[in-house]
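The complex is shown incomplete by one protein chain, all other protein chains being positioned as in the whole.
We just call them A and B in the order they show up, numbering each chain from 1.
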Amino acid sequence: MAVKVKTLEELLKPPAEAASALSTQEYYVNMGPQHPISHGSLRFVVRLDGETAKEVMPVPGYVHRGIEKMCEHLSYRQMVHLSDRMDYFSALMGNWAVSKTVEHAAGIELNDRIEIIRTIMAELQRVQSHVLWWAVLGMDMGAATAFLYGFREREIIGEIFEETIGARLTMNYIQPGGVMYDIQPGFVAKVKKLISYLRPVIDEYDTLLSGNVILQERLRNVGVLDPKLALSMGCTGPVLRASGVPLDLRKVQPYGAYAKADFNVAVGSKGDSWDRYYVRVQEMRESLRIVEQLLDGIPEGPHMVMKPAVRIKVPEGMFYGQLETSRGILGLTLVSDGKGAGPIRAHFRSPNYNNLWVISALAPGWRVADTIAILSSLDLVIPEIDR
Amino acid sequence: MGAVDFSKVRLEQRTLAGVKIPVAVVPRIKKQSYLEKILIALKGLMKGMRLTFGYLIHPSRIVTQQYPENRATLKFPERYRANLKLIYDENGYHLCGGCKMCEKACPNASIKVLNRKGPVTGKLELDRYIWRMDSCTFCNLCVMACPSDALQMTHQFENAVYDRRLLIYNLNRYAGPPAEAMAKLDEEARKQAMEPRDVYGGPVPLNGEPLPNIPPIVIAGEEKAASETPPSTEGPAA
Partner (left out) sequence: MHESVVTTWMMTAGAWQAKTWAELASDALSQNIWLTVAYIAGGLIGSMTAVTILGLALIYAERKIAGHFQCRLGPMRVGPHGIFQTLADVVKLLMKEDIIPDRADKAMHLLAPFLAMGATMLVIAVIPYSPLLQLVDLNIGVLYVTAISGFGVMGILLGGWSSNNKWSLLGAMRSGAQIISYEVSATLALMVVVLFAGTLSLRGIVESQMDGWWIWRAHGVGIVAFIIYLIASTAEINRTPFDIPEGESELTGGFHTEYSGMRFSFFFLAEFLNMFVVGAMAATLFLGGWMPFHLGGWEGFNNVMGLIPPIVWFYGKVFFIIFVIMWFRWTFPRLRVDQLMRLEWKVLLPIGFVNLLAASVLVLTNLYFFPGN
């Protein structure tokens, strides 16, 4: 299955004239780059027939900062802090993706402590990211209260990060060869308290939004994504899993300490917006399970296996590493000439970029408001699309 | 009973790429008859309203922090990363030997270390430590890279100024050798080795490269105050 994606020139041809006196004229609207739904700066060219969207064409590129090009001028350590600024809701996982690829390329072996700390932090971040997505979905659907509730929990998780890492959003914590700081002494107790706080809160989310008939009606059967289409368009993460494909790198290619934890991969059965919605809610619960299991088994050891100022030597060649962020598979290809302190070419495979384009396959035929619902359920972070 | 039984997550085993994966199939919305649907819908709406009402009548659950009124009681975690500063020992000597490791570690060229030949020691020593707050991402790599632990991220996070040139700081209070080298000198030589530097005392714009047509900013009282008393260790105040 393939979707024909039109170019902008094709799209911007004048709309078809009315065939008869009774039929209506189609028209174009620009959604974004300044629009409440654009979640940053994403532009959609939408062809509308009354309230019905006939065509949705994403036009990314408004937050392009040339991160991949910048990486060519930075060392492997310095690259990490740019990965914070791509998908800033899963900044730690971005850090981890860079570190993982560099460690793989440079042949750095890590100890269990580092792997477990990384996994716990990444899963907390996944919960934080999904909580924020839930909040924003509520906002997009018009439930402003959900937005504030989501942000409340996000801040509470942020405080845990702040204590250990020193930053809340762009953390630059996971470094090649370890993590920047060791965990604080009270960390385990605090995270346990957080988990016992978050579990009922997620049930509360179910009461406020998931159990609300309006939200159910807005999401159910809207924008059904066929698994074949999803795979052919390179969708990953909850978007793909909602279509029933249990592709989760945490299980398929276990990295970090995921092999030590017992958890289920949340999948949907139909692939509509509701499945995409509830897969993420379920993922929050599964992430809390992972954290809970790993908390008690943090072994002793150093939090860095190499000195923070030592130059990382990567042999000549091309290296690829990937992991599962909260939005899908984030991959990094590095090309090294074996001499410099950094790569001569870096390319990120960003989950959002692939997830974005299914909107042009899903939205046509639905109303304007459904376009919003589908977009919201795709959970896009624009800076990662544009990089 | 709602339209969705949220506790009903179906557990299954699926195989993908030869790997057995335990999956949790998320619940779907049940089909209902017309009347049942209205009743369930009303019930779901009421539940949501009860939840929000619960928050309304419990002001203790308010999370708003009234900044800046609570400035005095703000708590920062120890590792909180905000403005950079040089660490001074109990005698007021910095620890920076001017090795430029931080400058190399900085991913966006926010740090410029200018060295000079020491008038007393004859060796290279720190002249100006210029930190561009306006381009700093607080990534902490400079602190990590420093071999003599001379740098620290403080809790000073209020940086609003009216001119962005005021965001370019000179971090060292004096040009001269670090504490280690100072220990070898006698009292008189120490005084000679040190030359005061104020917060905005660097060759201000753009990493030491003067910009044409931008006159250097003179802040009333700042120069005098800086030379008399060392600037606050909490970071430069504008």
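To be clear about the criterion, a residue touches a chain if its C-beta (ideal position, glycine included) is under 8 Å from a C-beta of that chain, and two chains touch if they have at least 3 such contacts.
None of the values given here were measured: they were computed from a predicted structure.
The chain not shown here is touched by just one of A:Arg43, A:Arg113 or A:Arg218, and that residue is A:Arg218.
The omitted chain makes contact with just one of the residues A:Lys54, A:His104 or A:Arg152: A:Arg152.
Taking the whole complex into account, subunit B touches the unshown chain at residues 38, 45, 48-49, 51-53, 55-56, 59, 61-64, 66.
What subunit A contributes to its contact with the hidden chain is residues 27, 29, 35-37, 48, 51, 138-146, 148-149, 152, 208-209, 212, 214-215, 217-218, 367-372.
One rule holds in what follows: only the chains that are shown with their structure count from here on.
A straight line joining the Cα centres of subunit A and subunit B is 25 Å long.
Looking at the complex, you find that subunit A touches subunit B at residues 74, 77-82, 84-85, 145, 152, 155, 159, 162-167, 170, 172, 175, 180-181, 203-204, 206-214, 216, 220, 245-248, 251-252, 263-270, 274-275, 278-279, 281-282, 286, 308-309. Contact residues of subunit B toward subunit A in the complex are 2-4, 6, 9, 11, 14, 16-17, 19, 21-29, 37, 40-41, 44-45, 47-48, 51-52, 63, 77-81, 101, 105-107, 137-141, 144-145, 147, 153.
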